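What follows is a set of notes on a single structure, which appears directly below.
Left out: one protein chain. Kept in place: all the others.
Chain IDs A and B follow the sequence of writing; residue 1 opens each chain.
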Amino acid sequence: MIQLSAVKKAFNQGRPNEYWALHGIDLAIEAGRVTALRGPSGSGKTTLLTLIGCLARPTSGRVRLRGEDISGLPERFLTEIRRQTFGFIFQQFNLIKGLSALENVILPAFPTGRPRAELVEKAEILFDQLKLGHRAAAKVEWLSGGEQQRVAIARALINDPAVIIADEPTANLDTALAREFMAILEGFTAAGKTVLLTSHDPLVVESSAVHRVVGMRDGRLVDA
Amino acid sequence: MLFQPAIIALLLASGLAVLMLAVAAPFAVQVIRRWDIASGSELQLALERRTYLFSTLLGFVFAAQLGALLLFVFTADRLSVMFVGAMCAVGTLNVNGYGFAALLTQIGVFFLAAMWLTINHADSQARDYPLVRLKYGLLLVLLPLLAGSFWLELQYFRGLKANVITSCCGSLFSGEAKTIAGEASGLPAQPAILLFYAALTAAVAAALVHWRHAGRASGYVLAATSGGAFVAAITGILSFVSLYIYEHPHHHCPFCILKPEYDYQGYALYLPLFVATAAGLGAGALQPFARIPSLATSLPRLSARLAGVAAVGFSIFSVLASYFVLASRLRLLE
Partner (left out) sequence: MHPWLEKQRHLIDFTLAALARRKAKNIGLLAAYALLVFVLASLALFTQALRKEAGFVLAASPEVIVQRMVAGRHDLIPPGYLDKIGRLRGVQKKEGRLWGYYYDPVVSANYTFMARPAEEVASGSIMLGATLARARGLQLGNLISFRSYAGKLFSFKVAALLSPDSELLAADLVLLSEEDFRAFFDYPAGHYTDIALSVANPQEVRNIAAKLANALPDSRPILREEVLRTYQSIFDWREGIVLTVLAGAILAFALLAWDKASGLSAEEKREIGILKAIGWETGDVIRMKLWEGVLVSLSAFLLGFVAAYIHVFYFGAAIFKPVLQGWAVLYPSFTLVPAVDGLQIATLAFFTIFPYSAAVLVPIWRAATTDPDAVMR
């Protein structure tokens, strides 16, 4: 599904505070499976997620998505691919305050120009699946942590992506909620979606729902 | 110079547009010199972001140019009371030699900006941005034209002096002031009508062919016929369409038809005409790039769509012009 070869990423290139977050990563991510990146903070796993998820471009190296080289694409096209292929669940949930749960969920579909009625219908189906139906109209800042994450999950699914990317999904959840999340994760696999996540939570990386764990340290892959 | 709000607004608008583009020019030069689509360096990322600024900027200049064009004509019309012998905008524009030159360059800049935006649109459909250097080169060409248009406008307004009473010598400017050509004149009606329909038919035909086949040759033909149709259409408006609208056998004026006295019929004519011409020229401007591999699929689709717009626009224009002529009570030709 996704192949990375010799991928490097630098920040503040050419300046005194130049910093290489990734030093040549070679990795293949299989379709339909759950892959976890494990490593201490600062190991480069989030940077790697952004490169795979088309949020940023590698400084050098290649990223292939379904065989197509996407590493040199301008942002305009990366965005298009990102919107169609990836759904994101962020550590801080990153919901927009002041908007209702429903509005937040349909936001990623706005640039597609799909009619509102269609989006609302799709969002309602997702809400039912995630047992959030009763909270659809509530403003997101009034929701509990678990509910907020489920809104974020629904948002990640609104464009029906093939790949779900989750950055430290259980960092802000207690054990019960984390288990609940893992159950939802299994649902993704059942639906044929590819999942890529970062975590150092044993509950996640040791769970049977995760098929493969990739270790990272100092911008390089290490044996897990 | 006349100290008049609309004049100040026009100079402000066009001066500001020149200034914005001039400030942006060094960045365009940087894009031309340092662009490397294959690189993932931060400089390249910054340059790519800058392309958004330029598209937005040019879109803004384009919109401002359109507004300024209308305001320019209205102002000229309003100022006609200030000049002996000027009956409408034509007279005011003839007060000095810069008037029509300024108007024509403004129209020119408008169409060039439209062509740039078309090329820009086509380029941003291709994943490797193949036209980036060319685009920014053209932008640097557009800048002196815009500056020239500003200069002409400034010269024109500076040369305007109203024939007003001064306290010392009272009146009789009127007697001494040289009478300016208050009226435009056109071709005689019959050849103008022939030219008008021939050129418009040619443009519609070319547009339809290009719409169906999107071939390269037909694209160039479309641009040429669109330009020709624009000129013929303006000649036609001057020579006979306006006469029928005014129901007056000698009032050749391309501007008065925009006035409320004539139910704003001019807008109904000029809007499709300008849109169609811009679309036709834009389709032509795309053709040199039709063989670039990354544009091979998207470009013909875009230019065919533009051709469709041109065909519809020119047809609406012709039908409306004919309708105005037929509905008029004036009879020029027996």
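Keep in mind that, in the parts below, a contact is a pair of C-beta atoms (placed from the backbone, for glycine too) under 8 Å apart; a residue touches a chain by one contact, two chains touch by 3 or more.
Worth saying up front: this structure is predicted, and the values here are computed from it rather than measured.
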{"item": "Option from B:Gly67, B:Gly108, B:Pro191 or B:Pro249 whose C-beta touches the chain left out", "value": "B:Gly67"}
{"item": "Residue, one of A:Glu75, A:Glu124, A:Glu186 or A:Asp218, that touches the chain absent here", "value": "A:Glu75"}
{"item": "Absent-chain contact - pick from B:Gln4, B:Gln155, B:Ser298 or B:Ser322", "value": "B:Gln4"}
{"item": "Positions on subunit B contacted by the hidden chain, ascending", "value": "2-6, 8-10, 12-13, 16, 20, 49, 52-53, 55-57, 60, 64, 67-68, 70-71, 74-75, 78, 81-82, 84, 162-165, 170-175, 260"}
{"item": "Residues of subunit A (touch criterion as defined above) contacting the omitted chain", "value": "46, 49-50, 55-56, 75-76, 79-80, 82-83, 88, 90, 92, 94-99, 103, 107-108, 110-116, 155, 159, 167"}
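Note that only the chains that are shown with their structure count from here on.
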{"item": "Touching residues on subunit B, where the partner in the complex is subunit A", "value": "37-38, 40-42, 45, 48-49, 124, 127, 129"}
{"item": "Residue numbers on subunit A that touch subunit B, as the complex places them", "value": "10, 12-14, 57-60, 71-77"}
